[in-house]
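Of the protein chains in this complex, one is absent; all others appear in place.
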Amino acid sequence: MALTYDDVIAKYEPVLGLEVHVELNTKSKMFCGCSTIFGGEPNTQTCPVCLALPGALPTVNEKAIESTIKIGLALNCSIAPFSRFARKNYFYPDMPKNFQISQYDEPICVNGYVDVEIDTDEGPKVFRIEVERVHMEEDTGKSLHVGGATGRIHGAEYSLLDYNRAGIPLVEIVTKIVPGTGKYAPEVAKAYVAELRDILRSLGVSDVKMEQGSLRCDANVSLRLIGAQTLGTRSETKNVNSLRSVERAIRGEMIRHAELLNKGERVVQETRHFQEDSGLTRSGRSKEQAEDYRYFPEPDLIPVAPDATWIETLRAGLPERPSIHRKRLQEAWAVPDKEMAAMINADVLNIVEATVNLGADPTKARSWWLGEISRIANDKDVAIADLTITPGDVAEIVALVNTGELTDKLARQVIEGVIAGQGKPAAVIAARGIKVVNDDGALMAAIEKVCAEQPETAEKIRNGHLPAAGALIGAVMKETKGQADAARVRTLLLTHLGQGE
Amino acid sequence: MAAQIASGQTSSVELTQAHLDRIESVDTDVHAFLFVDSQGALAQAAAVDAKRAAGEKLSPLAGVPLALKDVMTQKGIPTTAGSKILEGWRPPYDSTVVVNLKKNDIVILGKTNMDEFAMGSSTENSAYGPTHNPWDLTRIPGGSGGGSSAALAAFEAPLAIGTDTGGSIRQPAAVTGTVGVKPTYGGVSRFGLIAFSSSLDQAGPCARTVLDAALLHEAIAGHDPKDSTSINAPVPQVVNAAKSGDVKGMKIGVVKELNGEGYQSGVRTRFDESLELLAAAGAEIIEVSAPNFEYALAAYYLIAPSECSSNLARFDAMRYGLRVGDVDGASAESVMNLTREVGFGREVKRRIILGTYALSSGYYDAYYGSAQKVRTLITQDFNKAFEKCDVMVSPTCPTTAFKIGEKSNDPIAMYLNDIATIPVNMAGIGGMSLPAGLAPEDGLPVGFQIMAPAMQDQRMYLVGAALEAALLTKWGAPLLSLAPVLAGK
Partner (left out) sequence: MSSLSRDDVANLARLARIEMSEAELVSLSSEFTVILDAVARVQEVAGADVEPTSHPLPLRNVFRPDVVVASLTSGEALSGAPAQEESRFRVPQILGEE
């Protein structure tokens, strides 16, 4: 019988380790001047350096150093006064030099931390995740595996290599081991990656889109009996492409480990791949026989010794911390904690903020994004951020409702149209002929018609039975194809039937 | 020669053609060249002649032909590094050295033979057969840059480019009676220099006279933003130094640990005589000691293989070069393994394995790590000695040219050829070898090595020019005109 999560945490406690790789948004590659623009024709953004032609030499991208220092500062790290690049030697066709230029025992940033807040049974709790190091390295090329059933590496007949992405700057952020999360391990991991993402986004150093691979998370998990001192064997899970997957992967691995341990079996130290559809992991490369990378200092590059002035200038230019930023928004918008959490969970906080920045009232902005738009996203099974509608569109719609040119009901139609790809709000309004009927004369005409058609209901209202108005208002709405302002109709109707104030 | 062209006495095309003819006549015996670019060279020469006719101001060496060690990339021209694994490869880019040669309108005749991937001291490790010493065709021309030096000695080219990691410019110069200079590390760009040992490799000028070498040195040296290890400072004034040759008052330090004990007697004789000539020219000869030099060879044979084991990893049959074993059912891994087995020669494989071992987990500290410390000690020795003298000197190598095949089965005996040259690379300073005469017992050339502190390359040229002038007076004619085989130009 499969274990439940509750079974697992009753007996074991997890220890986490998280490695996050960030693709920097520099214009040129880490060690050469080739463009980093995504989606180019194969092998059109390569040069002797990133192709590893004989005789080529790397040169360090200054902006990449700057971005890495900013990341380190934002994560409360110390910036090493002296750091060096090192060669990590192993053979793989997507890595042209058959070594990766990375950093080994002298990384550029060390000993930082990130605080994350999650909801626990005892209320909100802050966990501090310690960051061991932040270092720079380069990405590999991309391979297409041809001939196999699934386009994956197993069973492929041959592979085709494109080195456009070889040499893209990567920053690796490695946590120290994270004990003490107990049953909240999955949430803590997710919150950490989310916070990291928000920090990186606020620094402007990366697109940080997990689904596109500019933010990659490898999750390490091990279990030990509650109260034990020694660490259990850990597994590393790759291919975790969304925040939700981080949570699911950790939860899944905890259960898998527990099942093995309960049976008296050993957890194998290995790399596993997360499967989106099942939420489970599949065995990958065994890490038991760890490859000897034969690290040594990169002789073609000169050590990095950032001077204090430069570091302080960068520190002074850091943007507001996301957690502080969030608190400020919460106060400014007067939003209760639960709603704030809802926005953060649904990952719409910046979208809402962007909408507010374009003039929309915070409450209205929130209610549209968390309400109608969220519902549509769920129905379509996509992320809100992937819908066609923008903060600008929503701000425009809110403005139109404010001026009375749209009712809430009509606004919903416009939203639906924009998401369906029918264009911007103005275009949708024009195409569908959406128009609030404001003209009292037209409304009166409709009201009189409806009263004539439903004389008994009209009589009830004349006699003071106000709830009956609902049916007539509905009929008027139908008559005006939903384009009347229901509130206005009610006022006019009641006045017409002698019940007006 | 440049003066001849400049004055119009001869044209670059005539000069180039004469050298191509010479190559055709002697290179079957000498085998200095792996590829002769007749068409390209004549086209370059014609272009230079046209520029001159149009009245353009040209550089001092414009129109003079040159031989290029086949370890430097030249766009569209076969570049093999002396290895089968790059047979037929034509680079899509020029090394910075070649860019600078072209900027100076120097005509590149072709690519010269070398020990495979610059590993060796005799050019016997070339996958394309050895080069023969023009002084005695049964003997080695030195290595790894034997082709370049032999081309000079055989008058197939007046200028050449070599590279030096442990002595590969200087030792061939010594055994062929020519001049070879390894500039301070970082003085000449390594961009396009097929890497053997990145922290030791350096390209440098080879010629028949000290002044020619100086002119070539100034043409190729300088900061290159594409090479992060290149020196960002003006090129030292080596031409002025070579023209001056005034050593009055200079202190010349004879390295006690490299003073020729155990070396061939003719090597010692010529060395001592050179010291006397320099003293007569006004220099003061003193003795200096460098106690850590005895560890230099060991450290070199850890550092260089370690770096090369990593540098040569890129030769994997995936993107360029030889591919072997790509048959049905083969994997990328098996193709890689087989190609490297077949494409690399014995010495290269030996060093790759040694380097892989020296870097491996558990052995790093004992081997590579310790070797890097020896480097520090050697640098300290040089620094201390240079407080007492302006340059340091030694015989370039322990013996004259040995017979082809004589040492090829004894790697350690082969490695000992570099015992006097290696310390220079370990410290990253400059080193020059120039001809000191012939050894009486075998009539073969002996080299005199001058070492200058980092970034003071001009001192080598000063002392070299002084010695060269004194020896010329003594011999009455350039040394190379005494060579039995060489017709001279």
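Brief remarks on what is shown
Here the chain labels run A and B in written order, and each chain numbers its own residues starting at 1.
The rule is simple: a contact is a pair of C-beta atoms (placed from the backbone, for glycine too) under 8 Å apart; a residue touches a chain by one contact, two chains touch by 3 or more.
In this text, all values refer to a predicted model and were calculated from it rather than measured experimentally.
Only one of the listed residues, B:Leu275, B:Val374 or B:Leu467, touches the absent chain: B:Val374. Here the missing chain is touched by one residue of B:Phe35, B:Tyr357 or B:Trp475, and it is B:Tyr357.
The missing chain, though absent from the display, is touched by one residue of A:Ala10, A:Ala305, A:Ala332 or A:Leu466; that residue is A:Ala305. Touching the chain that is not shown, out of B:Val13, B:Ile77, B:Ala242 or B:Ala332: B:Ala332 (per the contact rule at the top).
Although one chain is not drawn, the whole complex shows that of B:Ser228, B:Asn259, B:Ser433 or B:Gln458 it is B:Ser228 that touches it.
Summary of contacts with the chain left out: across B:Phe33, B:Tyr295 or B:Phe448, the touching residue is B:Tyr295. Within chain B, the residues in touch with the undisplayed chain are 89-90, 92-93, 185-186, 199, 225, 228-229, 231, 292, 295, 297-299, 301-302, 309, 313, 316-323, 326, 330-338, 340-341, 344, 349-350, 352-354, 356-358, 360, 366-367, 369-377, 379, 411-412, 427-428, 454.
Seen across the whole complex, the unshown chain contacts chain A at 26-28, 32-35, 41-48, 51, 53, 59-65, 84, 91-94, 98, 143-145, 147, 153, 156-163, 271, 284-285, 292, 294, 297, 299, 301-306.
In this text, only the chains that are shown with their structure count from here on.
For the pair chain A and chain B, the distance between C-alpha centroids works out to 57 Å. The residues of chain A lying in touch with chain B in their complex are 48, 51-60, 87, 89, 91, 93, 96-99, 159, 161, 292, 294-296, 299-302.
Interface residues of chain B facing chain A in the complex, by the touch rule stated above, are 72-73, 79, 81, 86, 89, 91-93, 95, 190-195, 197-199, 225-229, 306-307, 309-310, 313-316, 318-320, 332-333, 336, 356, 359-361, 364, 368.
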